[in-house]
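Every protein chain except one is present and positioned as in the full complex.
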Amino acid sequence: MKKLFALVLAAMMALSMLSFAAAEEEGKVLNIYAWNEEFKGFFEKYYAVPEGITVNWIITPSDNGGYQQKLDEALLNQEAASADEKVDMFLAEADYIQKYVDADATQDIAALGVTDFSNAYEYTVKAASTADGVVKGVSFQCCPSALIYRRSIAKDVLGTDDPAEVQAALNSWEKFEAVAADAKAKGYYMTASFAETYRVFSNNCTSAWVDAEGNLQFDPQIEAWIAQTEKFIDNGYTLTAGIWDDEKNVQMFADGKTMCFFGPAWYFNFCMGNAQDPEKGCSGDWAITEGPAAHFWGGTWLLAPAGTDNPTIVGDIMNTFINNEEVCTKLVSAEAQFSNNKAVNAKFAENPDYGSAFLGGQNDVAVFSAMTDNIKWENHTIYDQLLNEGLQNNLQEYFKKNVDKDTAMSNFYKFVNETYPAIVTP
Amino acid sequence: MKDVNKKGRIQLAAARTVAYTILIFLAVLCLFSFYMLIINASRSNAQLQGGFAVWFGGHFFDNLRNAWNDASINIPRGMLNSFIIAACCAVLTTYFSALTAYGIHVYDFKLKKAAFLFIMAVMMIPPQVSAVGFIKLCYRFRLTNNYLPLILPSIASPVVFFYMKQYLESVLPLEMVEAARIDGAHEFRTFNQIVLPIMKPAFAVQMIFAFVSSWNNYFIPTLLLDKAELKTVPIMIAQLRSADYSKFDMGKVYMFILLAILPVLIVYIILSKSIIRGATAGAVKG
Partner (left out) sequence: MKKRRGVSYSKWGYIFILPFFISYILFSLIPQITTFYNAFFENYRNGLSQVGPNYVGFGNFIKLFTPAKNGSIDILRYFGNTMILWLLGAVPQVLVALLLAVFFTSFRLNLKGQQFFKTVIYMPNLIMASAFSMLFFTLFSPVGPVNQLLMSSGMLEKSFDFLGMMIPVRLLISLMNFLMWFGNTTILLMAGIQGIDQSMFEAAQIDGANSLQTFFRVTLPLLAPILVYTIITAMIGGLQMFDVPQVLTNGKGTPDRTSMTIVMYLNNYLQTSKNYGMAGAISVVLFIISAILSLVVYHTLSKPYKK
């Protein structure tokens, strides 16, 4: 027993010396690349930087692709850069994370001591994993996206505003379309943008945008979105506005005529300002439910570049933002985030006193927690962000009846050829 | 005689009316965009999201306070940085372009024609063509977070050179240079003390243009400057625009755009005075 104790003690001492030596070797400057100050704010509030380490934020606005351009040059120059100039950690969004996960410029975070993903949602781990399952980053937030509906309109159209009953009435696309017709008959729009349902379809694709030979292909889900949107536009169930257009946003006012929006916690907390307007808004007249299909929208991942000279601290930051209960709790309670920690979220979900005033007291964390298991991360490519955007942009002209469908599609192919020379278009 | 005078006066009055009408119409068009900008700068983010309006929103000072106190940007610092770069660019580009134009206009040398044709040819190359290569070059030579790559290239501006050359052609008699030489003036002194004063209006004009375009330059600086204390105004505006959803505030963005115009407006008003004064300088010699 004594021997064992001594052995353990010795091992611990050796370990601590080892980690001490490692810390000694590591750089004093931590360079973090980001496109805005969101994570910086959380980091400064909730992460205690070890003494002697200077954190350097390299923030490049994403306008004109500036952020990725800056980051790409830095990553490609990583080997030649001096220790204090190397990228030590960088942020990436769901839309383009695959580009960095697939590249050799990022590294396996197991080597940084980040191995416990038991509390993180599966899709957020898959999003940062290579095809062989090597995990290269973590997300500090989870962004399941819900169907956000106007209670008063739901009552008028469906006769109820109870989330469970609304869900039962809208849990498939067939039902969604049938309700759209009823809503139209009562003078409402089902959605306020032609692209509102795009992510709900595209997150559930069964094939990737590009096949093994590099040919562009359309998944049945994308085809279904096009067909549905054609029908919605022709029948006047939706508008031709883009998802961020003023024309859509004015539909969130109390006098708006739109029943459904789609979005995660950050969307209704921060981007539905019109609905929250004290005079013209309609706060409290909203509720959320899963809708026709599970999906997510957005989210920011922390990724570890190969060649960082601060592996220990980078690993520690990642662990903190997914596994530190206290920090994850703060993200939910103080920052209106849906954290990437199941245990923490569960506590909020089970708390009967927790609820969102905007959603008429509904517990949004509970709804989101229930949804997350159904979210998939499959069939993503490094091209997704711009192919999704390009398809929507070019088809918008068709939906506006400015061009016919063939012209819109051929413009989309032109866009693809210009943006991604490696993809073969029909 | 009286008749002619009267006719002339009526003509003049008519001409003046036409001139004022056109000027007022154009001025209204121009001021309208500023009116919109001020309106937007006075509206809260929520009001802006609710669509555009034609009247003030009552949040002018809130936006001003919010923009000024935003922790991620330092407006006075940004303005100072932009001012340093823009002023250096304006001075360098006008001086060296005039020097080059003078060199080609006044002297005879073997490569004169070739040099002129070369500059005229490169004027046609769109800046986008060299931008990406230039950025790579700067990365390779570690010229990031440094103002030199933003300032030094302005020494060679084909467009400004061309203007100076055309201006010299229309205002500088070569006899004047000869006269100076006979008086024993050194070539540089001739340029600095005799030619430069004549070119004052041209300098003022091109200084304004160079200052404004440098002040509003976004693409290259954003890729070269990342230290907070070195950032320029357009980078800060872009940063406000790509702020995350919890801090995103278009009211602040419009306010900053409005604030960013004031310094250039002042520079313009100061420099445009010397365009007018140039009228007398132009009459130095007949």
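Labels A and B are assigned to the chains in the order they are written; within every chain, residues are numbered from 1.
The criterion applied here is as follows: a residue touches a chain if its C-beta (ideal position, glycine included) is under 8 Å from a C-beta of that chain, and two chains touch if they have at least 3 such contacts.
Since this is a predicted model, take the numbers as computed values, not measurements.
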| item | value |
| --- | --- |
| Which residue of B:A180, B:A204 or B:A243 touches the chain not shown here | B:A204 |
| Residue of B:N74, B:N146 or B:N216 in touch with the missing chain, whole complex considered | B:N216 |
| Absent chain, residues of subunit A that touch it | 64-65, 72, 75-76, 99-100, 102-105, 240-241, 245-247, 250, 382, 386, 393-394, 397, 400, 402-403, 407, 410-411, 414-415, 418-422 |
| Sites on subunit B contacted by the missing partner chain, in the whole complex | 12, 15-16, 19-20, 22-23, 26-27, 29-31, 33-34, 36-37, 40, 51-54, 96-97, 99-100, 102-104, 106-112, 115, 119-134, 136-137, 149, 152-153, 155-156, 158-159, 161-163, 166-167, 169-171, 174, 187, 191, 201-202, 204-205, 208-209, 212, 216, 218, 234, 237, 257, 260-261, 264-265, 268-269, 272, 275-276, 278-279, 282-283, 286 |
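Heads up, the rule we're going with is that only the chains that are shown with their structure count from here on.
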| item | value |
| --- | --- |
| Between subunit B and subunit A, distance of the C-alpha-averaged centres to the nearest whole Å | 42 |
| In the complex, subunit A residues that touch subunit B | 35-38, 57-64, 66-67, 69-70, 73, 77, 246, 249-250, 253, 266-267, 269-271, 273-274, 276-277, 280, 335-336 |
| Subunit A-facing residues of subunit B, complex | 45-46, 49-52, 72, 135-136, 139, 218-219, 222-223, 226, 228, 235, 238-239, 241-248 |
